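Following this message is one structure expressed as structure tokens.
A single protein chain has been omitted; all remaining protein chains appear in their positions.
Then we have chain A:
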Amino acid sequence: MRDLYQSQRAQRSMRQAAMQRGVIAILDVGSSKIACLVLRFDGPEHFGDGDGVGSMAGQSSFRVIGAATTRSRGVRFGEIDAMAETERAIRTAVQAAQKMANVRVDHVIACLSGGRPRSYGLDGQVDVQGTVVSEGDIGRVLAECDVPDIGVGREVLHAQPINFALDHRSGLSDPRGQIGQTLTTDMHMMTIEDSVIENLLYCIKRCDLELAGVASSAYAAGISSLVEDEQELGAACIDMGGGSTGISIFMRKHMIYSDAVRMGGDHVTSDISMGLQVAPAMAERIKTFYGGVLATGMDDREMIEVGSDTGDWEHDRRTVSRAELIGIMRPRVEEILEEVRVRLDAAGFEHLPSQQIVLTGGGSQIPGLDGLASKILGQQVRIGRPLRVQGLPQAATGAAFSAAVGLSLFAAHPKDEWWDFDIPAEKYPARSLKRAVRWFRENW
């Protein structure tokens, strides 16, 4: 835990350094594509500690000056599967984005969707020292949260205080300066497998880049595709990626739950590939051009050429009707959505005041998906596209880029995390010089 605390703090300071230089790269390592955006920040003065969403939802402070995307290789289920391939793909994307931006980037904020994310709700309680809640009290109450056994080989990715309660008053977003005796906090902690994050770190290091932050792509997609009232009242963002489908539930502008289904668009493609006996590349093409999930009578008559180059004329000249294609795709999409439903139910999504569900990510572009999703997930379903940010090329404004865009917003306005607060002195190891320094500073 200590290591993580240190490394997250190091990343945070790296992010500060990148802000000073004004240029930072956003890297979305997905299973189907790797996207890289280069952001230029207008200056650190735009990043005051003003709470809440700033003007234009924080977009006004940065500008996308480079964007590139490349087909992902070596990533499966949102996890790095073949290091060298992934490294090459990251290099391709970063180089193209750098070329477009005509500036060199050294700091990168990455997001990843795999690693079997798991959410925990933590709470802690302390007595306020003195009468007024100070920053030290918040650090103490965060440190007081009893961390569950997250399991071997797992790492904390996000740990955000989502609620503070002072005595009997709950729902405080910032209790500093308030008068009370007992400070309670609720914290959302998200863990993923540490091997996944280590692999990503290694790949980024091999590209001569410095990692300035890591985020879950479900979280990032939620930031960009949920509108403000959805984030406030409670909504779930379903980020349908290539290899995994991320779920993040937002409430009161905080992510309160996150999970992932290890199925995505690639599975639909492989179903088509197996069902129609075609190459995966062809299957992908058929899916994007003719795919759908709601069959109509018209679709029986629309024949799709299923080319292949086996040399067998009969085999290469096959055609299938679109209805057949939909018949292949629909069960898999249904399966993904059912799985999402299960995860949402497990999270207690039905207890939220508003149960808006937003589908985003590349997989959400299947025609008719909203109709299918409303049958499975509930009536309040919409397809979400990411927020518009300044300078983003038209090609990168689609639903597939919601995680990348959300990560840019996250870079501009990071949420307070656990490690942004000072560790209280008593949590330092005994006989530590730092502890002595802290003790002096607090008592004089």
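In this section, contacts are C-beta pairs under 8 Å (C-beta built on N, C-alpha and C of every residue); 3 or more make two chains touch, one makes a residue touch a chain; residues count from 1.
Quick note on the criterion: contacts and distances are computed from a predicted model.
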Match the chain absent from this complex view to the correct UniProt protein name in "Cell division protein FtsQ", "aminomethyltransferase", "Oligopeptide transport system ATP-binding protein" or "tRNA-specific 2-thiouridylase MnmA". "Cell division protein FtsQ"
Looking at A:Val75, A:Ala89 or A:Leu112, which residue reaches the missing chain? A:Ala89
Write down which of A:Cys207, A:Ile304 or A:Ala323 is the residue touching the left-out chain. A:Cys207
Could you tell which one of A:Arg104, A:Arg176 or A:Lys434 touches the chain left off the display? A:Arg104
Contact footprint on chain A, counting only the chain that is left out: 70, 88-89, 91-92, 94-95, 98-99, 102-104, 207-208, 309, 311
